[in-house]
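Note that one protein chain is taken out, while the other chains of the complex remain in position.
When the chains are written out, they are named A and B in that same order, and each has its own residue count from 1.
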Amino acid sequence: MDLEREFERVVAAEHRVEPRDWMPDGYRKTLVRQIAQHAHSEIIGMQPEGNWIGRAPSLRRKAILLAKVQDEAGHGLYLYAAAETLGADRAELTRNLVEGRQKYSSIFNYPTLTFADVGVIGWLVDGAAICNQVPLCRTSYGPYARAMIRVCKEESFHQRQGYELLMTMMRGTPAQREMVQDAVDRWWWPSLMMFGPPDAESANTEQSMRWRIKRHTNDELRQRFVDMTVPQAERLGVTLPDPALAWNAERGHHDFGEIDWAEFWRVVKGDGPCNAERVAHRRQAHEDGAWVREAAAAYAAKKRERAV
Amino acid sequence: MDNAYEALADEGEEKHWAFGTGFTAALTGVDRALPAGVERADLVVYCLMLGDDALIHAQRLAEWCSRAPELEEDVALANIALDLLGQARLLLSRAAEVEDAGRDEDALAYLRDEREFRNVRLVEIDCGPGPGGDFATTIARLLVFSSWRLAVFQRLTASADPVLAAVAAKGIKELAYHRDHAAQWVLRLAGGTDYSRERMIAGLTQVWAYTDELFTTHPVETALGGVAVDPADVRAEVAEVLDTVLSAAELDRPEVTQVAALAGRAGRDGVHTQALGHLLAELQHVARSMPGAVW
Partner (left out) sequence: MTDASWPLYEVFVRGKRGLNHVHVGSLHAPDDEMALRNARDLYTRRNEGVSIWVVRADAITASSPDEKDPFFAPSGDKVYRHPTFYAIPDDVPHL
């Protein structure tokens, strides 16, 4: 079919697909799912760090953290906007999230237990997110790619503030250094899981690569993240909790230990430490706000009537 | 760390969309000397009064983060909280500087006890998202507080203390925005549904009981003539602003008994509601539990 061949040509030529273009149903569905999950991740991701805004131990850190969590709301909005260009409806996507029908990044189903977690999330979780997201700035769907450009610019500030916090804490008291190491121990493996299942088990990778929605495989990105992070950890003076972690000169990469995939799947399937809490929090905010959204809509309707 | 990711992406696109997060240490070039004829201790207290108002209100507003009625409003409330936090930092830094006792903004924010805080009680009470209020209560407080503070800051731009004048000049743009945001929501909640109108009236009634304190002259404000603003002077002006908003929303000004002070003393004298202690317990916990730590 002509339309399909034209679509394939545009994608293969690294041109961008735009909202009103013809696209295969599968492409549209894959994108809506991926962008929505990405948006949900930003919104749910506000909670673990938001947990520390009230207790941030200096006013500068409080301002940085609040600005960061606010950015995440902004990123969620950019991404929902991109999903809406594909005909998705944000209210519907929100319902999918609060009713547990659509997923978000599993990393946010882990609890933030000390203030060092704020730093480690910035460094490792945002670092992993950047590895995942930077290639998406060149993804084939135009509005998604453009949203990602904005997101990535802001994310790099997030990662830097995290690393800077950790450097400061490592120069502080022994108790602070212990706190940082403890946070690294808890977040390292879940961060590696952020890249998704190994390529051999990744259901959607192949088609998504062909459509240029994804640009690198899960394992490629995971390796890149490990290679990038190891020297940063050394510089920081923390130990990554993996005895198998070692430079492999032959491969030109770091080898690392086996990820606990049983835990990964458990959390993905809803049985992580905070899954229920995160969704309940979002649902509560959404339900508590219903009367406000309704009031504003009613006010606008009355004003329109009066104007006629 | 700078360029670790560049290899993954095309550079050079849409550079003009890199937005800063804008909490700069403003006020460069402002004369920071103690103005002639000013009692050091008085100026410290006055800076704490205005600084604590902003800090405690910011702490309350930040509680909405991830809980606002819509994501767009989450962003808006966080912006307002960030503005107030910025004002608090400038004012507490000024207090520390004038005090000249080796404290800084963080020592003042994190290591003072409840009785040493100088904020009005209006900003410390729970107006939601906690059980003490809801979005309408929060908006009611924001309207009253930002209308009052804007009027005070407009006069403060003429302060004999160049630092206070500069803080005020920077703050009035922010406060005008906060007031406008609150007013827009008062119109919508009052004119929306029956339920939202009921909530708006309840919210206004709740916060109105703490308004007198805003306009009560404190001895420090009298002593600092030319430096401080006497809040009694802005009472009529603020009432007019609030009446304008209320009448546009077809609401009456609440008739409520003011929450009593304790033997004439209230927030400005460090005599607070029970809510402040809990708020400070959260705000100060980490900072206090790790003495000697650096953040």
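Just so we're on the same page, a contact is a pair of C-beta atoms (placed from the backbone, for glycine too) under 8 Å apart; a residue touches a chain by one contact, two chains touch by 3 or more.
Just so you know, these numbers come straight off a predicted model, no measurement behind them.
What are the shown chains that the left-out chain touches?
Over the full assembly, the chain not pictured touches A, B.
In the complete assembly, which of A:L31, A:I44, A:L59 or A:L77 touches the absent chain?
Result: among the candidates, A:L77 touches the missing chain.
Using the touch definition up top, pick the residue from A:W22, A:W247 or A:W261 that touches the left-out chain.
A:W22
Quick one: which of A:L3, A:L113, A:A175 or A:M209 touches the chain that's been left out?
Residue touching the chain left out of view: A:L3.
From the listed residues A:R171, A:R235 or A:K303, report the one that touches the chain absent from this view.
Of the listed residues, the one touching the omitted chain is A:K303.
Quick one: say which of A:I107, A:A147 or A:V268 touches the chain that got left out.
A:A147
Going by the touch rule given at the top, which residues of chain B touch the chain that is not shown?
16-17, 19-22, 70, 72, 75-76, 79, 173, 177, 180-181, 184, 188
Write the list of chain A residues that the hidden chain touches.
Considering the whole complex, chain A reaches the absent chain at 2-3, 6-7, 10, 20-22, 74, 77-78, 81-82, 84-85, 89-91, 146-147, 150, 287, 290, 293-294, 296-300, 303.
As a convention for this text, only the chains that are shown with their structure count from here on.
Give, as an integer number of Å, the spacing between the C-alpha centres of chain B and chain A.
The mean C-alpha positions of chain A and chain B differ by 33 Å.
Which positions of chain B touch chain A when the two form their complex?
1, 4-5, 8-10, 13-14, 17-19, 21, 23, 55, 59, 62-63, 65-75, 78-79, 81-82, 85-86, 88-89, 92, 105-106, 109-110, 129, 134-136, 187-189, 191-193, 195-196, 199, 282-283, 285-287, 290, 292-295
Can you name the residues of chain A that touch chain B in the complex?
Against chain B, chain A makes touches at 43, 46-47, 50, 53-64, 66-67, 69-71, 73-74, 76-77, 80, 115, 130-131, 134-135, 137-138, 146, 149-150, 152-154, 156-157, 159-160, 163, 165, 168-169, 171-173, 175-176, 224, 228, 232, 281-282, 284-285, 288-299, 302.
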